[in-house]
Every structure is written in structure tokens, then in C-alpha cells.
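Only a single protein chain was left out; the remaining protein chains are all shown in position.
So that you can tell them apart, the chains are marked A, B and C in the order they are listed, and the count of residues begins at 1 in each.
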Amino acid sequence: MLLENNLLNFLLVMLQELGLTAILIVLLFAKLMEGEKTSPMLYPLVMVLLLGHVLISFDGNTTGMLFSGMYVNTPLIGMEKGILGLGTLLICLQAGTWLKNHKHSTEFIMLLIATLMGMDYLLSAGNLLMFYLALELSTIPLAALCNFDLEKRRSSESAMKLILSSAFSSGILLFGISMLYGATGSLNFIEISRSFMGTEMEMLALIFIFSGFAFKIAVVPFHFWTADVYEGAPIPVTAFLSVISKGAMIFALTTMLYKVFGAYAAMWYNILFVASAITMTLGNLFAMRQMNIKRFLAFSSITQAGYLLLGLSGASAEGATSVVYFMLVYIFSNLGAFGVLALVSAATGKEEIHDFKGFYKNNPVLSWVFALSLFSLAGIPPTAGFFGKLFLITAGASRFNMPFLVIAALNMVISLFYYLKVVRAMLVEQQDEPLPTIAVPFYARIALVVCVAGVLLTGFFGQIYEYIHTLSLGF
Amino acid sequence: MHEIPINHILFLSTALFFIGVYGFLSRKNMITMLMAVELILNAVNINFVAFNKYLFPGKLDGLFFTIFIIAIAAAEAAVAIAIIINLYRSHKSIDVDEVNDMKY
Amino acid sequence: MMPDTILIALIPIIPFLCFLLLGLTGKKLGAFSGLLGTASMAVSAGFAALTAYQYFFHVGKIDGVFQKMVVFNYHWLQFTPEISINMGMLLDPISVMMLVVVTFVSLMVHIYSLGYMKGEERFSVFYSFLSLFTFSMLGLVLSANLFQTYIFWELVGVSSFLLIGFYYTKPSAVSASKKAFIVTRFADLGFLIGILILGFNAKTLDFGLLIERLIHVESPYLQTAIASSFMGVSALTWGLLLIFVGGAGKSAMFPLHVWLPDAMEGPTPVSALIHAATMVVAGVFLVARLFPIFILSCPVALDVVAYVGIFSSLFAAIIACTQTDIKRVLAYSTMSQIGYMMFALGVSGYEGEAGLGYMGSMFHLFTHAMFKALLFLGAGSVIHYIHSNEMKDMGGLRKAMPITHITFLIACLAIAGIPPFAGFFSKEEILAAAFHKNPVIFYVGLITAAMTAFYMFRLYFSIFWNKPTPSAGHDHHHHGEGPFTMMLPLFILALCSISVGFIPFGQFVTADGQFLANEFHPMFSIAPVSLALGGIFLAMLFYKNANELPAKLAVSMSVLYASAYRKFYIDEVYLFVTKRLIFNLLGRPAAWFDRTIVDGLMNLIGGLTSGFAEMIRGLQSGKVQSYAIWFFAGVLGFAVLFIYLW
Partner (left out) sequence: MNLTLLLLVPLSTALGIILLRDVKHIRLMAAIGSICQLGLAIKLLLAYQTARLLGDTSQMLFQFKYAWYPSLGIQWHFGVDGISIAMILLTAIVVVAGILFSWKMSFQGKEFFLLLVLLSMGAYGFFISLDLFSLFFFLELAVIPKYLLIAIWGSGKKEYSATKLALMLMGGSALVLVGFLGMYEYAGKTFDMLQLAQAHLPLEVQKLLFPFVFMGFGVFTAIFPFHTWAPDGHSSAPTAASMFLAGISMKLGGYGALRMAVYLMPEAAQYYSPLIIILASIAILYGAFATMMQKDLKYINAYSSVSHCGFVILGIGMLTRTSVTGAVLQMFSHGLMTALFFAAIGMLYERSHTRQIGELGGLMKTMPFISCVMFIAGLCSLGLPGFSGFVAEMTVFMGSWENADTFHRVATIIACASIVVTAVYILRALGASLLGPIKNEHFNHLADATWNEKIASALLIVSIMALGFAPFWLNNLITPDATLIIHALGK
């Protein structure tokens, strides 16, 4: 604040967004320059830049406020941006195989990074206007991305479903915002949180805004778009939707609930309780019968959203920490799964569970990667997912809401059932001509190695959690 | 001249909002649905302006918000229509009910 | 001064080592294993004799009373501070007497089997099992702790199981062995619970302390044991009765006797050792072991013992008259004789003269071991010669196998109680005791004695007379008598059956350990002896030469005959209870219930879940607008719920 108009501090505080902007500019120029085909150097270059962006995010000292509180950055937010950036990097790496034979690869990366930037702003938003702009910036390009397989029916259908329903939801969200504005007379988070008066209008606003978030995080009953969109969209986009945008929104929700609606903690605890309970349960029930792996992963991600809300309901530093930690783990696990899926479908176009029967025969390593990721999603030790999920539940247990705990615990069992279904198809069942051996290109290999390492090791280094915890204490 | 009480305006905006919602839920043509969304957004706009004018005349942030909403709505509509056009290529229809390959 | 611990310890240990050795390396030893087993048995028999000598003539008696001596005691398994299973060795008249009997008969059987089992494929296994049995039996008689008794009790049971099922390829043998094990196991359940009751009432399992605490009226343990009652019967009575159930199981008392006749499927030497001389008297031994408690604290239980004993004795005698398988006849006679021992205990008192029954019972146990072993071994050599157990295949063998004939005759006379053979003396004592205590039992006993004589001689005549000698045409690869190894035991046992009756048994084995003269009243013995002679005469009439009398008799009292021949349908009853009731009413339902209800529930949960999943799939209709409807409904629902309701 003091050094607000100090350029260096300005750069420092917004370093991540500025970095992304730089990358975007590079891409734009590359697009202008490029003739028939994009230069082979571009892709690696962008990857390296992204990596740099990720690395600078993890030092927890970029903190400050800009534009009279419209833009806020704290170590924790920086961390969250880093996590999202890491996820995007991994997705880009995995997308390589699919992009190779796609004529708009540069635009793809551009849109992706634009979305990421929108999310960064979303996290840093300290003001409802900023928040709304960032939200749209991170939504609209996604719709375009969903349609990226221009000639595929399902791709455009999913894009349509996404854009229409997100337009609707942002309308509702906006209505909530307007009510909030009317009730408190301000758009600034801090001022809003100060000037609550407990009117029903505020509560209504809370619910409208929550439903806007719930839509993006895919919380039952606001989740229905998820499955269709995930199924239709190109795999990298699905991965992005299920990991990055979900993550961004849950982080933003943390800010929104803890910072803005702190006064209504008692109320939104109940909301989270109900929402999380039905989300877990219905997500599981839907996932049980899915045959298409993308769709199946969509529903599993819905279930995970339920657990995220459970952790969030802890309403404490543990709550925030567990959410961030889980997202980190979730990126590794989910992208591990999507990575393998991406390779397979790029090579063979197969996405059904039964196609994976006897997968182990020709691709032992890939199937172990896949299996590990699924176990991590199911929360089976020694994978990191176990720790992530357990910390969420532990944070949620702080109120000691017994039914809540029981529901969560039992849902872990149900979810195991369908994760095992996929594992069984790969490792146990056989078919006459199983999928051929699938080549793993360099970038994808890097991505998978990172994911597996993350899945296997994260849990054993308590320091990671502790670090996030120290950051979130100041949060 | 005495001015219109805020409740009237709020009633209008709320009505607009629900009309928009109803339109979105009932119309089968995607373009019309987009227009319904615009109604919702306009309801929001009216809210902002009204609140700003009546309750917090000192500041302008309500108005700013309105402007931004209009701008973004345009962008959103652009992308949406692009998508719908693309959809039309493959489905030969912009009837929302005919576009449900993916379900269950 | 104490007897030599090492010496006594070696008596059971030698057979055990022998068992391990033969069990592990039997195949390689081959025929030699028999000699090895016999030799080691001889050694331990020698030690037993030595111990008996030491005990009875040097160390055992202290101022005129034979002491209970615990020569060795080790805390094997500590339960509570006071209750523990100890492994010990207790010397007192009966245990020493049993030591001698077991080792001696076992030695005889070892020798006999050298010939009888020659050429068997599993020769060494047979000997290892014999050693195992001997070890367990010795451990049983030596045990100083009620639970130790139970341990060896079980071991005896399993070795008997192994030996009955020795010819495991014969289904009948297998089922017989199973039957034996399960029936005795059932009885052991009673024994176990009895142990729990007594042990926890007396707060100890050591015989010495246990008896000490449960016989004195003023002892608090006894009072609680009597005070605490279940279904109107005092804990003490329950305990004793349940323990008696255990004993009845092993000793084939009615109605737990069903396994004994089938047990004859085992090799004959085994029947001689286990199912005639030693194991089956374990029950008697057990009751005798706890006799002070029975007689001093709980005479009711003792009456039960007496009546069960006398009934089984008569019951078995009746059946024995009709059986045609010679080993089964012997089996039933065994049962009947053990019944004798039981009711002898039942009618006995404790001090001095009153202890006659106890003494008689032990005496009869001793003599019975001799002549019953002899009978079985004799029968063994007959079967060895004829290759059949059925009377109809036999007859007129007295020429073919003279030695067997004579020794068998001696044994029959002994068991029939004809003076001066061994059985006479012991039976006298028993009947005398019964006469003093309970006339009913006495008269039934008399009748039983007569019937004993009858069926034994029925057996004798139909084996050795009845038909003309088989012609030379009827030839066998080996002629007549078995090898010397089979003859020698017959000789020795015959000598014993003649002589042991003259041992002044009362000097050694009595209830209270004090001297008790066996005086002998010729007047009294007129009745039993004449009855026995009558029985023999009848048998001679019927069976010395083939004639129609038996058949006529059978017809004239057909009902009784038939039912006796069918062993009064006890087996059928058991079959009904086990197969029909237990299996169909408990086993099947349990299995069904488990598969259908319990497991069904588990599957039902899964089914319901997926069914519900199937039900709600319609929600995901694929139509954007329905999604939006849900969305809006959610918003409104949340609003209503959380703003107004919650």
C-alpha cells in the first residue's frame, strides 16, 4: 500500500499475471510471424516460460495490494496461482500429442493461458467488479476451447451446453452481486464484510453467489452440465475443466466465504454440509454406471468437489490448507489419469472402459500409472490422495458433525467400487485384441513422471502441508 | 416533480429477472435463450443503477459495474453465437432439445 | 524319602521319544521299527515295575497309609494367580497300579503285533501310534492336575482315533474312528465344563489341593460350591456329574457306548490294548481319582454312577448274547465289565471296610485288564487264522490251534468268575460290596454275572467246538497257530489270568490308602459261582454241537432277540439325532441363512445402491434447459431452506 506507486513493487506484486501476459504476447507475435506451420521451437519455449511462471509463484513473498484493494496478493494466493500454473503446464505437455495434428495449436495454448490469467485475477480479486471480470475472462475462452474439435458434433454440443448454462449461472451470480451491492453499498470485499446487517437480502445474495460458484465447481444440483461438457470436450480441455477451473473456483470460494461472508459462517456451514453431502452421494451414484472414462472422471470430479466442500466447511486455517493441499494432490492424480487417457485416445480414439480390458498386457507401465492415479483419486494409501482426502475430512471433522463424517466415509467406499471397476478392466480382465502398445512422447513422459512422482511422494513430505499451513495462517 | 420510489424499480428489475429466467427455461431456440440471458443481465443492470442512484449516490461503482456488464455480455454473446453457428453446421438445427447426444 | 523322579519321568518319556523317532524316520527303519518299539516298551515296563516295587514296599507307605506323592510339578500354563495347568506326576496306589497295567499290557501287545502286523505296509506307523497311545495313557494316569488329565485324555482319544482308523482305506474303519472320536469328544465337553466348575469353585486344578478343599465340610470352597446352584442342582454336583459324563464317554457307559463296538474295526491288538485293557477304564480311573469328593461331599452323584454302571453292565450283557461278530461280543463284554467297575465304585464307601467296593473295582480293573487282553489276543489269532470275525465261519478250531484254545478257555473261565481264576476274586469283592450296600444292584449284578458266563462260553464253544474240525482241504498258507511272538503273550497273560487273583489287593489299593483285608466267604460265593456254572452249562447245551435250540430260542423270544441283536436301536437313534436333527435343523439352516440372508443383505446393499443409481440416471437428460431448471430449483430450494427453514 505504502509503495503502491512504486513500479518495482507493482511488478513484484503482479509478477505472475504480467508473466502470463508476456507469454500471451509472445504467442501473438509468433502467430503473426508463422507461415504455413508453427516453428518447432515455439512449443518448448512456451513450456519453459510457463515453467518459469510456476517457479516464481512458489516463493511466498509476493504480497501486497493494488488499485485501492481491487487486486490483492498474499503468499497463499501466490501459492494457489502456482498450483494452477503447474496444472496448466502439465496439461499443455500432455496436449502435445493431440495438438501435433491440429491446425490451431497456437490458439489453443493462447486461450488456455488467457483462461489461466483470468483465474489468477480471480484469485487476486479484492473487489466484486474485478471478481466478475476475472470470472468471465476465465469462462468465455473455455467455451471456445470446448469447441476446439471443430468438426466433432459432441465437441460443439458440449461448448453450447457450457456457454449457455454458464451464461445463465453468471446471470444469477450477477443478480446476487447486485443484491449484495444494494445491501452493503460497496463492491470492496473488506468493506462489504464490515458492513453486514443480517438482512435477508444479504443471505439471498450469499445463496445466489454460492450457486454461481457451485455451478463452476460442479456441486449437485448445479452440476448437470459437467458430465456432458467433459465428455464432449477435447481431453486436455476436460482435464483443464476438471482440475484448473474447479481449483480456481474453490480457491475463490474460500476467499469469498472466509473473507467476505465470514459473518455468515454459521449459515454457510449448513449450506456446505448439505451441498457436500448430496454432491458426494449423487456424484458417486452417477459415476457407478458410467462406461465412458471421461464421463466417469467427470462424475468422480463431482464427488471430489463434495469432499472439497467438506474441507472448506472446517472454517479454519486447516480448512483452507487442506483445500489447497488437496488441489495440489488432485492435480497430480487427475492429470495422471487424463494423461494416460489422452495418450490412448490420441493413438486409438478409444475412451470406453471396456476398451481398456487387458490394457496391462501391452502397456504395463501406463496401466500402473493409471491405476495409481485412480487409487489416489479413491484415497488409497500410499498415494497422496489418501492424505489429501483425510486432511479434508479431518478439517471438516472439527465441528464434529457425526452424520457428515459417516456420509463422507461411506462415500469413500462407494467411490472405491467404481475406481476398482476401471482398475479391474485394466489389470484383471482380458480381451482378444487388447489395445496395442502406446508410444509415450517426450513431453507427455515428463508430465506423467511428474504426476506419478507427485502422487507417490507428496504424502510423505509433511513439509509441503506445513508450508501451505504457515501461509494460510496469515490468510 | 417527485421521483419514482425505488421499490417500483426493484419490482421491475425482479420481474425482468424472472421473465428472463422463464424465457431461458422455456424457449427452444438457442438465440432466444441468449436473449433471455440478456434480460437477466439487464435486470441486474437496473438493480445496480437503481441502488447506486437511490442508496449510495456518492459513488459511481454501480454504474461502472453496469457498463462492464454490458461489455462482457457482448463478448459472451459473440462467443455463444459463434458456437451456435458451428453447432448448426453439424446439427443442422439450433433447437436446443435436438442437441442431446450426450446424456445419462 | 521320595521315589526316583527321573525313573518315573522316563516311563512316559521313552514311548514318546519312540513315537517321534518312528513317526519321523519310520519308513527307513522298516521291520526294525517293531523291535525298537517293543524294546523301548519293555524298558519302560521294567521301570514301571520298579516304581511299583519302590512305591508299594518302600516309600509309598507312611505310618500305614499310602500317600499321594507329587514327585514333579511344573507350572505349564498360568491362568490366574491361583489357577494354572501344571505338568506333574502324582504317585498313589491307583496311579502306580495303572502304570503297571498299562505298560505290561502294552508290552504284551507290542510283542504280539510283531507277529500279527507282520508285513503290514504301515508297520512302523502302527508302532509309532502304539507308542503315542502308551505315552498318552501313562501321562493320563500320572497326571497331578485335573487339566493335565484332560490334556492326556484328549491325546488318548486321538491316538485311539488314529489306531481305529489304521486301515484308512476301509470306509467302515474311517467312519468308526470318526464315530469314536466324536462321541468321546462330546463326552469330553462335559468333562471340560466339569473341570471349569470344579476348578473355579476350588480355586485350583491340582488334585491334591482340589480334593483337600472339596471334602471338608467346613472349607469355604466346598460351601460356596454347594451353595451356588443351577437349575436346583448344586454346582458341585453339576461339576462331578459332568466329569462323570466325560468318564462315561471314554468308558463306553450307556448311552455313550455306541462307539465301542464299531471301534473293533481297528487291528485286534489295538482293541486288546485300548478298547479292552487300558483306555476304556480311564473313566473308572477318573471317578476313582476324584472318589473322595464323590463319596464325602456328593453321594448323589455317586449313586448316579452306580446306577449308570449297573444298567450298562446288564444292557451290554444282553446285547452280547446275540452278537455274532466275535470282537463285538468281546466289546460288549468289556462294556459290561466296566459297568461292574463303575457300580462297584458307586456302592463303595470310604473308610475301612466300607471301602470294599472301591478296592473291588480297582481289583477288577486289574484282573479284567489281564483276561480281557488275553481274550482279544486269542480272538486275534483266530481271526489271523480264519480271516473273518464272524462266528459262522468258525468252529472246531480246538485241534487247529490248541494253544489259543486253552488260553482262551482260561480267559473265559476267568471272566465268568469261576474259582480259582482271577475274575472270580475281584467279582466276589464287588458283589459283596453291592450286597452290603444295595440289594437291587446286587441281584442285577448276579444276573449279569450269569449272562456273562453264558455269552462268553457261547463264544468259546462256537469258535472251538460246534462244527467238526476244518478238513485239511480247508488249507491256509500258514497253518494253525501264529508265530511264536503271538503265542508268547498268550502264555504270559494266561498265567496272569490264573494267578493275579491271589494278590492281596486290599493291602495295596484302597480308597483311604489303609490296609483292607480281602476276606473270603465260601458261603457267599456259592450263589454267583453256581449261577455262572449254570450259564456255562446252558451255553454248552446250545452251542457245543450245532443244533436248532438257539434258533428256536431266538424265535420264541423274537422281539427281545431282534432288538438286542440290533443293539436296541441305539445307533439308529444317534443317526437320527445327528443326521436328521443336527445336520438338517442346525447345519443346513445355518449355511442357508448365511448365504441367503447375511450375505444376501450385503449384496442387497450393493444392489440397492446401483438400483438407485439406475433410477436417477434420468436426471442427466442431456437437455440444457432441464439442467437450468435444476439449477434454478437448487437456488430457490437453498434459499427457502437456509433462510427460512434452518
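Things to note:
In this text, a residue touches a chain if its C-beta (ideal position, glycine included) is under 8 Å from a C-beta of that chain, and two chains touch if they have at least 3 such contacts.
This one's a predicted model, so the numbers in the text were calculated from it and none came from an experiment.
Touched by the hidden chain within the whole complex are the displayed chains A, C.
The residue from C:200, C:259, C:442 or C:632 that touches the chain not shown here is C:200. Contact with the chain that does not appear here is found for just one residue of A:44, A:262, A:436 or A:462, A:462.
Contact with the omitted chain, checked across A:9, A:270, A:362 or A:394, is made by A:394. When the whole complex is considered, the residue among C:42, C:182 or C:226 that touches the unshown chain is C:182.
Panel shows chain A; residues 318, 321, 375, 380-382, 386, 390-391, 393-394, 397-398, 400, 402, 405-406, 409-410, 412-413, 416-417, 420, 424, 427-429, 462, 465-466, 469 of it touch the chain omitted from the view.
Seen across the whole complex, the unshown chain contacts chain C at 75-80, 83, 85, 147, 150-152, 154-155, 158, 165, 168-169, 171, 174-175, 178, 181-182, 185-186, 188-189, 192-193, 196, 200, 230, 582-583, 586-588, 590-591, 593-594, 598-599, 601-602, 606.
Operating definition for what follows: only the chains that are shown with their structure count from here on.
Ranked by C-beta contact pairs, the top interface belongs to chains A-B.
Summarising the inter-chain layout, the chain whose CA centre lies farthest from the centre of chain C is B.
Averaging Cα coordinates per chain places chain A and chain C 78 Å apart. Centre-to-centre separation of chain A and chain B, using mean CA positions: 27 Å.
For the pair chain B and chain C, the distance between C-alpha centroids works out to 98 Å.
Of all residues in chain C, those touching 2 or more other chains are 617, 620, 622, 624, 628, 632, listed in ascending order. Counting only residues that touch two or more partner chains, chain A has 160-161, 164, 168, 172, 227-228.
Per the touch definition, chain A reaches chain B in the complex via residues 128-129, 132-133, 136, 140, 143-144, 147, 150-154, 156-161, 163-164, 167-168, 170-172, 174-175, 177-179, 181-182, 185-187, 227-228, 231-232, 295.
Residue ranges on chain C touching chain A, taken from their complex, read 606, 609-610, 612-614, 616-617, 619-620, 622, 624, 626-628, 630-635, 638-639, 641-643, 646. Chain C meets chain B in the complex at residues 617-618, 620-625, 628-629, 632.
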